[in-house]
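Every protein chain but one is kept in place in this view of the complex.
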Amino acid sequence: MKQLLILSGKGGTGKTTIASSFISLLKGQQKACFADCDVDVPNLHLIFSEGQTMLSQKTCFGKRAVINQSLCTHCGLCEQHCRFGAMKNGVVNPYLCEGCGVCELVCPIGSGSEKAVHLAETSTGSYSVSATEYGIFSTASLKPGAGATGKTINMVKQNLSTYGENAEIAVIDGSPGIGCPIISSVAGVDLVLLVLEPSLSGLSDLTRILKTVRQLRVPAVACINRSDTAPQFTQDIYRYCAEHELMVLEEIPFDPLVIRAVNHNRPIVDYPNSPAAQRVTSLFSKTLEVLNTL
Amino acid sequence: MKVVIPVEQARVDSPISSIFGRSPFFYLFDSETNQGSFLESTFLFGQSAGIQAAQLMIDHGVDVLISNRCGENAMRLLSAGNITVYHAAASGAAENLELFFAGKLSLL
Partner (left out) sequence: MKIAILSGKGGTGKTFVSVNLSYIQQDAVYLDCDVEVPNGHLYLPIENPVVEPVDMPIPSILHEKCSRCRACMNFCAFHALSFTGKQVLLFDHLCHNCGGCALVCPNKAIQEVPYNIGSISSGNFEHVRVYSGSLNPGQMQGSAIIRRMIDQTRHLPNLVMDCSPGNSCHVVQGIVEADLCILVAEPTVFGVNDMRICIDLLNTYNKPFGIVINKSLDTRNYIKTFCREHNIKVLAEIPLSPELARINASGQLAAKDAEYSRIFKKILKNAQALLGPRLESHPDSVQDREVF
């Protein structure tokens, strides 16, 4: 199975729009599976919401500090040692707690899981795998602020490999940024497609996501979305990409039909006359060509 | 020499696992005693499975690993632990073992 991951650096450039189109175009062409690694705010399921059969749904767990108030003497040692600001006045903020266990280590009251401060498994969300007419779909939904993004992404990809093992290609919709979620998403991927935005911010973020992807030693290609909205920045992006040996496969014009498609829970390629759909289809062929050489 | 192959099932005719860290079992063959045994993964669904798998290899005194894909972190630990990693060339564990001892495998 070849894995394609769609990233951007900057948010809102059109990753899900493109991912959903690729998934739609693969139907009938190749045996495919797909995953949504934007586990904080997943959107891919909105496009493929019909005709899903749930195959597996499991709760994700993470360790978080818990205080047994009846044992706690308010010595403050846990707060003193917590480096994440998760302990304040004998109260744990589960959203800031990273489950490191230092508070449990330093707590002088009790022992093992009977300590006044101890780590307990808490539910951080759920991950699911379903069968759809487009292939196996692996996704997750994190409880807001639960802070288990990297681990959840690992599970989403693990489920993709396990349930989708007979697929020839996997399309993975990524999240914005360059940190832990991206680093987790990139592991084991064959090709990254960067969806770029022609703007000053888009150019700035391109430099950062490209550095990150290059450090992780995964091949990458790019496309420029809404390329006609800021032609001078589109040119700047081409120039930057040429200087940094990043191939731009296609540019996609701004097209109001894209918004309409999203609002109807459809991929843009369902509207074949749309100028954006035509370029996305071209992008799809070119991306597959690159993927096949890897 | 201790040679390990990550396998999907605890059987010598089992297919080799596609990713080292995510393998449920590891077939350990000791060429000195000519004995084989299976190690079971306790970290299959956890974080940093690759590192934990590499640690398991080190703790069992493994010399050679035959694998398909192996993550960067695992490779780093394996290398620091003086374990040589070869690229698997067949789908079955037994076949890979044969190929290795025949000197037909290349380094990963």
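All chains are identified by letter, namely A and B, in their written order; residue positions are counted from 1 within each chain.
Throughout what follows, a contact is a pair of C-beta atoms (placed from the backbone, for glycine too) under 8 Å apart; a residue touches a chain by one contact, two chains touch by 3 or more.
Note that the structure is a prediction, hence the values are computed from the model and not measured.
Visitor: Quick one: which of B:Gln47, B:Asn68 or B:Thr84 touches the chain that's been left out?
Guide: The single option touching the absent chain is B:Gln47.
Visitor: Even though one chain is hidden, which residues of chain B still touch it in the full complex?
Guide: 47-48, 51-52, 54-55, 58-59, 73, 76-77, 80-82
Visitor: Since one chain isn't shown, list which residues of chain A touch it in the complete complex.
Guide: Answer for chain A: residues 8-13, 16, 38, 40-41, 43, 46, 63, 66-67, 69, 81, 83-85, 88-96, 98-102, 105-106, 120, 122-124, 142-147, 149-150, 175-181, 183, 197-202, 204-205, 208-209, 211-212, 215-216, 229-230, 233, 259, 262-263, 265 touch the chain left out.
Methods note: only the chains that are shown with their structure count from here on.
Visitor: In the complex of these two chains, what residues of chain A are touching chain B?
Guide: 150-151, 154-155, 158, 161, 165, 187-188, 216-217
Visitor: Taking the complex as given, what residues does chain B use to touch chain A?
Guide: These residues of chain B touch chain A: 18-19, 22, 45, 47, 69, 71-72.
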